[in-house]
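As you look at this complex, bear in mind that one protein chain is not there, while each of the others sits in place.
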Amino acid sequence: MDEALQIITNIIHDLPGGKEMGLLNFIIKRLLLMILVLFGVLCIVFVIANVIPADPIGALLGGNAPPEVVDQYKHKLGLDKPLAQRFVDYIAGVLRWDLGVSLRTNNPVTEDIRKFFPATLELAIMATLISVSLGIWLGTASAVNRNKGVDHFARIFSILGVSMPVFWTGLLLLLIFYYKLGWLPGPGRLDIFIFPPKTVTGLILIDSIIEGNWTAFWNGLQHLIMPAFVLGYGGTASIARITRASMLDCLRQDYVRTAKAKGLNKRLVIKRHALRNALIPTVTIIGLTFGSLLEGAVLTETVFSWPGLGRYITNGYLVLDYPAIMGGTLYIALIYSIANLIVDILYAFLDPRMRV
Amino acid sequence: MKQDTLSMKWKNFIESRKPLIDDWKHTAYLWRKSKLTMIGSFVVLFFIIIAIFAPYIAPYDPIAQDLSQRLQPPSSKHLFGTDQFGRDIFSRVIYGSRIAIWIIILVSIISGGIGTLIGVFAGYFGGIVDEVLMRITDMFLAFPSLVLAMAFAAAMGPSLTNTIIAISLVYWTVYARLARAEALRIKNTEYIEAERAMGASNFRIIFLHVLPMCISPVLVQLTLRMGTIILTAAGLGFLGLGAQPPTPEWGAMVSDGRNYLVDQWWISTFPGIAIAIVVLGFNLLGDGIRDMLDPRLRR
Amino acid sequence: MEKLLSVRNLRTIFHTYRGVVKALNGVSFDVYKKDFLGVVGETGCGKSVTSLSIMRLIEDPGEIVDGSVVFEGRDLLKLSEEEMQKVRAKEISMIFQEPKMALNPVLKVGYQIAEAVSTAEDLPIKSKEVQEKVYEILKAVGLPDPESMVEKYPHELSGGMAQRIMIAMGLVTKPKLLIADEPTSALDVTIQAQILHLIKELVSEMGTSAMIITHNLGVVAEYCERVVIMYAGNVAEIGNVKTIFKEPLHPYTKGLIKAVPVIGTKGKLQTIRGIVPDLVNPPSGCRFHPRCDHALDICSKELPPIKEVEPGHFVACHLYD
Partner (left out) sequence: MKKLLFLMVVVLLLVALVNPVMAKSRVPKDTLVIAANTGILISLDPAVVYEVLGAVIVNGLYDKLVDYGVENGTLVPQPELAEKWEISSDGKVFTFYLRKGVKFASGNPVTADDVVFSFKRHAFIESPSVWLLHELGIDKTNVEEKVKKIDDYTVQISNDKGLAPNIFLGILTNSFGSIVDKKVALQHEKNGDFGKDWLTDHSAGAGPYVLASWERNSRVVMRANPNYWGEKPKLKTIIFLDVPESTNQRLLVEKGDADVAWNLEAQHFIEIQGNPDIQAVMLPGQANEYLAMNCSWGPLKDPKVRLAIKYAIDYDEIINDIMQGLALKVQGFIPKGYFGYVPDNPFSQNIEKAKQLLTEAGYPDGFEVELLTNDSDTRKNEAVKVQADLAKVGIKANIVIMKASQMYSKYRKQGHQIIIAGWGIDYADPDALAKPFADYKAHQLAWRNVWYDDYAAELAEKAAFELDSKKRAEIYKELTHYWFENGPFAMFYQTVSYWAVRKEVKGWEDAFYGYSMRVDWTKLYK
């Protein structure tokens, strides 16, 4: 998650005819690519899910159930059909946006995703806000004061984010800020006795604003702080590193010298001139970090009892609930690709040189 | 020039190597100048030394149980205290460094190797080969790596080697991209054209010329990512898919100790700190190397 | 003529892995009001470093270690950063060699010029007066249709147009001194003449002094009134252009002028023997002595002081002790 990824994004741009073909063709080409990639992801997931030597039904029925019942159940769910047949059925299903029925919650996986994804999305957005603001602030500070105290502190602080296991920091924060200090509420999305807002988008903060239910809003926000920080802090390092590198690069450019020659003070030079240029490559990294947040959520959600997609998939692993694992993973890959596409388009807008 | 004395030959040797030595001097200067890189390299060096001399440093056997010494806080006898089996955490952390090194080296070789090869072939041959290989890379890139690692670990059964394979099968994408970019850049340089003109086979060109050029960017990336490899292994440990007990793998130690965090904080904290320091070391070293190799920052 | 800027014994060094580069080794010269001064010398002689030192734009690993830069009675080297920023905003402006690089790629050119005005006169960038001034200066530098020009981005302009924008940006604040660091080197010859002509015309209209840094003697001969010849971090000779070109005193100046090929003459090209010295351990005394045909033994021992051989004509060479 660092400068190498920036190289990736530049490579994505050198797709044949990137600039001349115009933004629309660029988007169409990227969409086609995305579909191909998602198809690939689907195959990987299907192969893994069905190659695993254990059988899900045994897991579902628990240790005590005798073998005959297990086979009966398996037949009922059509798990004894040949692999190729099951693959074709699954692909047909995906096209109709029907990812099968989860063995555990036994309602359609798509409905589960609709119920669980907003929690992960809300966590990922807050985490991205934190990692972006923290990352850019630290990256700029360390670039401007290269090799001075601030640079060292900023880099160590941001790298620590990527150095500490998420579940450990999560529990530590809970221990200090909830258990000992009592400043922040405990795990979960909302206190039990707060009347939750009617689900419109599924994001508590937005739903509570729509409903004007301010108590739920504040409580939800407080609940979000720690998990979002734990998740976001991990992404800070890569954003800080990219910002620092591109900022160092920009500070050496001639136009920064012109800005100084115009008598602008240091803060203005950085804000108006250096930062604006330095942020362009950083934007693409935000897309990639957002993607990795969806994934980091798997650990954070367990520690903070967050009813998100990450936990849905991990619980799926506990009982080898194939449809849930496959559907969930595919969905995360879809969001990951869309996030990247949006960011690349944003990249084109931000940088006038790309605008055609 | 009949009687070339030794000193003459030595002088020529130095003379012909002048630019290289000059370059190394500049690198040493930059290395000294950026304190963090120094810290990073010392941490990594320290980590490697501990791993090599673990048996001599560790006071106790990391797996030996002594239930009478259960859950002792850090003391002079047990520097980092003991865990729920009375095993000395200090010795387990020391031996843990061996496992961490083992994971890092293996994952770096496998993922670095696969990634670079795929990248170089894609970059060098271009056309269909490039398109296909890169789309495969995109697939793995779009795939949430922890979930993929979980899937592989679950498929092949939880064990240390499976964790290593799982992580490397997820980590190679970055190196593929890097190697491809490098290969593209080198492919159209004159001296490769010259090679081809002299009738060198593609494979000779790739392995003798293109591949060596990709080493430095890939190397930088490897150092940067070595830290995160340990973290992914820790994540797998937390989900119960990593190293099997009683192996003293840091990630599993942190995750096993998490239930004791409230009163026996040291069981989880010391391996956690070990992970943090080593990851920090690799990251700082990686950053340092990248700054040194990056022409723009070299002045 | 009345002095605007007087630089005395300016010394600037750079810390590098090979050691300390003594870029400026005690540079002294004056710029008069309404002057059109050329500063000329081979690459690496420190002419750009001098201009950056005057503007105090030298940054780590560079460092100004000695000397004074007196501008209208105040030594710029002693000013606080805030005061220096005001000087840069109102009093002294600077133009650079690569116009397209010196303009911020993501901001409209109109905005970048307006920013100069607003900083100098403490007016909001979007205000009417600032907009007026921008249109006015754009017309002055001869750019067509200012309304659409302000909306353009740097990458949409040609080299010449970009340099005109830079000139506009420099002169819109009506500075007392304009420093142009190799303004035309990056442009093709036809555009060069137009740009220099434009600078000369505007500067004389505004009564602004100009200091043109160049390595092209032809530019000096054509446009400048006075010239400073620099060699390896020192001033070799100062004087008005006609006398310097007719009878140069300093051996280096002679060599420079002889090296300029004149159309119509045949014969071998003249060069100055030797190479530019390494400034980490420069030759002792006068830094030109290893390449000087008339070098005396004192030349290699002491740095020749600068002397006014005749009114307005200075030279730093032991031949004239």
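Think of it as A, B and C in the order they're written, each chain with its own count starting at 1.
The rule is simple: contacts are C-beta pairs under 8 Å (C-beta built on N, C-alpha and C of every residue); 3 or more make two chains touch, one makes a residue touch a chain.
None of these values were measured; they are calculated from a predicted model.
> In the complete complex, the chain left out here touches which of the visible ones?
Taking every chain of the complex into account, the missing one touches A, B.
> Which residue, A:38, A:174, A:216 or A:231, contacts the hidden chain when the whole complex is considered?
Reading the full complex, the residue touching the unseen chain is A:174.
> Which one touches the absent chain: A:85, A:201, A:265 or A:305?
Only one of A:85, A:201, A:265 or A:305 touches the chain omitted from view, namely A:305.
> Which parts of chain B are in contact with the chain that was left out?
65, 67, 70, 84-85, 154, 157-159, 240, 244-246, 256, 258-264
> Extract the touching residues of chain A with respect to the undisplayed chain.
Answer for chain A: residues 52-56, 58-67, 69-70, 72-73, 104-107, 112, 115-116, 150, 171, 174-182, 186-189, 191-193, 302-303, 305, 307, 311-312, 315, 317-320 touch the chain left out.
Note that only the chains that are shown with their structure count from here on.
> Could you compare the number of C-beta pairs in contact for A-B with that for A-C and name the larger?
A-B is joined by more C-beta pairs in contact.
> So which chain is the furthest away from chain B, centre to centre on CA atoms?
Farthest chain from chain B, going by C-alpha centroids: C.
> Please report how many Å separate the Cα centroid of chain A from that of chain B, as a whole number.
One centre to the other, that is 24 Å.
> Please give the residue numbers of chain C that touch chain A in the complex, ascending.
It comes out as residues 55, 57, 81-82, 85-90, 93-94, 96, 98, 101-107, 115-116, 119-120, 153, 155, 166, 169.
> Could you please specify the touching residues of chain A with respect to chain C in the complex?
Residues of chain A touching chain C: 253-255, 257-266, 272-273, 276-277, 280, 350-353.
> Under the stated contact criterion, what part of chain B meets chain A in this complex?
33-36, 135-136, 138-148, 150-152, 154-155, 157, 174, 177-178, 180-181, 221, 224, 227-228, 231, 234-235, 238-239, 251, 254-255, 258, 261-262, 268, 272, 275-277, 279-280, 283-284, 287, 290, 296-297
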